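Accompanying notes for the structure given below.
With one protein chain withheld, the remaining protein chains of the complex are depicted in position.
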Amino acid sequence: MRPSGRAAGELRPVSIQRHYTKHAEGSVLIAYGDTQVLCTASVEERVPPWLRGQGRGWVTAEYGMLPRATHTRGDREAARGRQQGRTVEIQRLIGRSLRAATDLEALGERRIVVDCDVLQADGGTRTAAITGGYVALVDAAARLQASRTLRSSPLHGQIASVSVGVYRGEPVLDLDYAEDSEAETDMNVVMNDAGGFVEVQGTAEGHAFRRSELDAMLELAESGVGRLLAAQREALG
Amino acid sequence: MRPSGRAAGELRPVSIQRHYTKHAEGSVLIAYGDTQVLCTASVEERVPPWLRGQGRGWVTAEYGMLPRATHTRGDREAARGRQQGRTVEIQRLIGRSLRAATDLEALGERRIVVDCDVLQADGGTRTAAITGGYVALVDAAARLQASRTLRSSPLHGQIASVSVGVYRGEPVLDLDYAEDSEAETDMNVVMNDAGGFVEVQGTAEGHAFRRSELDAMLELAESGVGRLLAAQREALG
Amino acid sequence: MRPSGRAAGELRPVSIQRHYTKHAEGSVLIAYGDTQVLCTASVEERVPPWLRGQGRGWVTAEYGMLPRATHTRGDREAARGRQQGRTVEIQRLIGRSLRAATDLEALGERRIVVDCDVLQADGGTRTAAITGGYVALVDAAARLQASRTLRSSPLHGQIASVSVGVYRGEPVLDLDYAEDSEAETDMNVVMNDAGGFVEVQGTAEGHAFRRSELDAMLELAESGVGRLLAAQREALG
Amino acid sequence: MRPSGRAAGELRPVSIQRHYTKHAEGSVLIAYGDTQVLCTASVEERVPPWLRGQGRGWVTAEYGMLPRATHTRGDREAARGRQQGRTVEIQRLIGRSLRAATDLEALGERRIVVDCDVLQADGGTRTAAITGGYVALVDAAARLQASRTLRSSPLHGQIASVSVGVYRGEPVLDLDYAEDSEAETDMNVVMNDAGGFVEVQGTAEGHAFRRSELDAMLELAESGVGRLLAAQREALG
Amino acid sequence: MRPSGRAAGELRPVSIQRHYTKHAEGSVLIAYGDTQVLCTASVEERVPPWLRGQGRGWVTAEYGMLPRATHTRGDREAARGRQQGRTVEIQRLIGRSLRAATDLEALGERRIVVDCDVLQADGGTRTAAITGGYVALVDAAARLQASRTLRSSPLHGQIASVSVGVYRGEPVLDLDYAEDSEAETDMNVVMNDAGGFVEVQGTAEGHAFRRSELDAMLELAESGVGRLLAAQREALG
Partner (left out) sequence: MRPSGRAAGELRPVSIQRHYTKHAEGSVLIAYGDTQVLCTASVEERVPPWLRGQGRGWVTAEYGMLPRATHTRGDREAARGRQQGRTVEIQRLIGRSLRAATDLEALGERRIVVDCDVLQADGGTRTAAITGGYVALVDAAARLQASRTLRSSPLHGQIASVSVGVYRGEPVLDLDYAEDSEAETDMNVVMNDAGGFVEVQGTAEGHAFRRSELDAMLELAESGVGRLLAAQREALG
């Protein structure tokens, strides 16, 4: 039995709220149950120095957690003067995932920064950030088309993400904090709408996982991502 | 005429939403019009090193702005590895203001950290942070009483804050971004419910302000803070 | 009775020594009693990146305290790798104040940096820094005229600053360390020679101050600044 | 055809040289072809603050690349004052992998730090670091037994790692730099000697990978890790 | 001919002003011609962590240059967040030199920090800092005796320093900036009053120096240090 009473293959309630704040080209508040992440996509008419003059754009992500998004308060990274290893790892994952959905040539020499800030954490913040960040990216791309900056969308394919794991010996989908802190294995999966894998990051916390467990987790992930892709499409109308 | 059509002494609509996130002892989303600040108060059972063994507690504040809370995206301070001068200045102001409402002896050897994170900025973020932070502080103090950690509230007096300024020659209350970026003078005023001044920080952006203008601004501030104190009381039931 | 035996409205002896060091375009050692601040103004033929190509100049300030300027030695900020919040707050105040006296268009695309380094601290270092920094700025501007770089002075108006406070219930002028560390209220006031206010920064350390106390402090400040402006004029011959 | 002429499932020549430097409790130079990593294991009789008094130990890893280990010189991270995101990500992976082979209770309140410094890079540095770091860890554990500090080895299970990827449409094992920089998919796999997965980190660089490709890569990895485990056993005598 | 018209073996005028600022246990303004360094010695009743419980004290130095001590303004190290390599090198030299004159056991578990801040630079700042720092150290030690904290002085031997170099082919003593910036060889020599060498740091800027030049420079240094030791004794009365 899962602490939340959910079935093994059951997602938490997902909500995707667009236009959550008013300044960003894309602004989405996504919730996977009690996990809430604000994802904004900002278009900048310049690229990083190492990309200048190549006619290609860039999509990058930054991730942050409000100090009291968690059970006990964490240090504010800006005050400590350093991002934690975990933060760096997560924002690199989000950035790679969103670039996998983007035609950087079609984007042209501009950069889209997707900021993912966790307002409330209850497990799965990085997967929610990817799913919500994709929606914010779509809205930002639509703005570029609306303003006639781009003729067509630079996005090819749709991207969403979910976590899977082995909790008390059972493969389960979309772990919340209660499960996550106790899981033997934790895996984050990013997929596209063609059923292709963009990222697979599995870690054995307790004992190593067998190939059969890996297969079971991948199947849960495939089904979960399918429902998240649908939720994105519904939100985008 | 003000860009928003407000009268000179008119506040923007104020909303104070308690229990906005679930982990913090106090969690308040405050809005002054389009300015939205999430204020959480976290109780920690320890004090900074320089205060140990003195039987007194501490209240401090940290301030942050989500990178795309503003018209154009600002650098993430955690990524740059340094808080800006403006941030440091603001969080010191908030901390001093909230300590002015707190009996640190009565608090005992514990620390309350009030995190003020701006989700959306439209002028007056520091004043909203103080007004909202006070409500979060009240909720955190109530928790300490509810858990029998403290017998009575360590808060004496109520604190709220508003900005005033001279816009196109006229003293006005509660400047929004359109006014703020153009104002000749900008003053942040923090007051308590006994009508006393806790902080007065006035800056001439364009020309120096005359004593008569200062007096007019102080009167607007007194009236504005009065209404904000009422809004706090209403929110706190 | 004040610890120093001064009357409530009495300044400490002020001395302003120009050409204190030989390299800087303006170099002033200012003393308010035992508080000694070395203020140098350096002209640079470039502006910060965000100001390039606009035909305007910039005036900025940096503030530092020698580690043993104070009763007990403080950390050297360069060794700690970070300026303290207090330092940042003060140098921003000095910079804003000096810019209020400068016509940045008339200055042209160049930058003047006013470094204010406290050799000995006994209260009021930031106000002495502003008053002394102004004199250094005048000397630097005179150099630009002498070298025919500028035809007329980019300075309009004269700027000086003093602290006021409520000490043992009495409003007093120009607090020294003994008073400052015990004052209920501390306010730094920057004014120009037309009697206008450039900055007013008042903080209640103990109890909030009443409007009548604020008025009394402002009057002391007006009279004190008047005498400081006269001392500047005398020093400048 | 692979640039090196290797078959799809062929490893580069592996060499594992123990006692490479003299001070460390474990010191191993491992080579996967032209990739050379020096792995040292250092025993410290203390644990991180958050682990004190719990009777458990800790294993952690740090990763570095000599500036000219690569084709073009990279910045020295110590001089820049910051580890890159990639470095942080890698050292976290190595640390988690090695902890998966260690009984932290059996280790007692001490810490083993495994430093992995790349002397020469030609692809697969993180996988070589894990395989070599494990051998260094074994030697350090043996020292603790030899000195009667521990009665039995705190290591349960053996750990090795290899990369797999899709290069020009074909799944291949143990990518070198020429392949890695061009691969469509890159996956690092860490396994133990019971055939269990400890870490699986796959990234689609070009197009998303299908489930069948994932399966083919996992099979290559299983076979490659088997040979690396054998090489470790041979080196350990 | 030297730019200053001095003879090869002639020092610049030396002045040593004790009790320059009022808070420090030792406070000395030393001038070697136009080079002016403020040296303060601060006694702290604690030692660095690595020295605790050993019954020995420590003497250390920190060095700084006011930003406009030089011809053109240098960055403020506190603002840049990092001390320059040159600063680090110099403060280590000063610290080692002053420790060479101190019996650390006799000092007991306390630390004396000698801060050397350059108010005006014209060559030879590090040598002036050592010579002036020694006098500040004597005054601080005397305070410890006066307060009966120590029965006798922890200082054994007297320390002074001067630079020598080869300028336009001629060995010269006590280089000023005009010479220093053009010298072929620059050597800083620290000696004690028994004629022993504490530090010798010679650098060939242009061509390597011959043994005969080294000998000539050492002789100039011996004679110069002799006169500086006398100046210290005179200042100390």
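Side notes on the structure shown:
First chain written, first letter: the chains are A, B, C, D and E, and each begins at residue 1.
Following the convention adopted for this analysis, a contact is a pair of C-beta atoms (placed from the backbone, for glycine too) under 8 Å apart; a residue touches a chain by one contact, two chains touch by 3 or more.
Source: prediction; values computed, not measured.
Counted over the whole complex, the shown chains touched by the missing one are D, E.
Per the touch definition above, the residue from E:G5, E:P48 or E:G85 contacting the chain not shown is E:G85. Among the residues E:V59, E:L150 or E:V198, only E:V198 touches the chain that is left out of the figure.
If you put the hidden chain back, the residue from D:T21, D:Q54, D:S152 or D:S181 that touches it is D:T21. Interface residues of subunit E facing the missing partner chain: 82, 85-86, 88-89, 91-92, 96, 100, 157, 187, 191-192, 194-204, 207-211, 214, 218, 222. The set of subunit D residues touching the chain not shown comprises 21-24, 27, 34, 36, 38, 40, 42, 44, 62, 64, 66-73, 76-79, 81-83, 87, 113, 115, 117, 119-121.
The definition used in the following text is that only the chains that are shown with their structure count from here on.
Traced through touching neighbours, the fewest hops from subunit C to subunit E number 1.
When the partners of subunit D are compared with those of subunit E, no chain appears in both lists.
Of all chains, the one whose mean C-alpha position sits at the greatest distance from that of subunit E is A. Here subunit A and subunit D face each other with the same set of residues for the most part; over half of the interface numbers are shared between them. Our note on geometry: subunit A versus subunit C, Cα centroid distance of 50 Å, whole angstroms. Distance from the subunit A centre to the subunit E centre is 58 Å, each centre being the mean of its Cα atoms. Touching of two or more other chains is recorded for residues 81-82 of subunit E.
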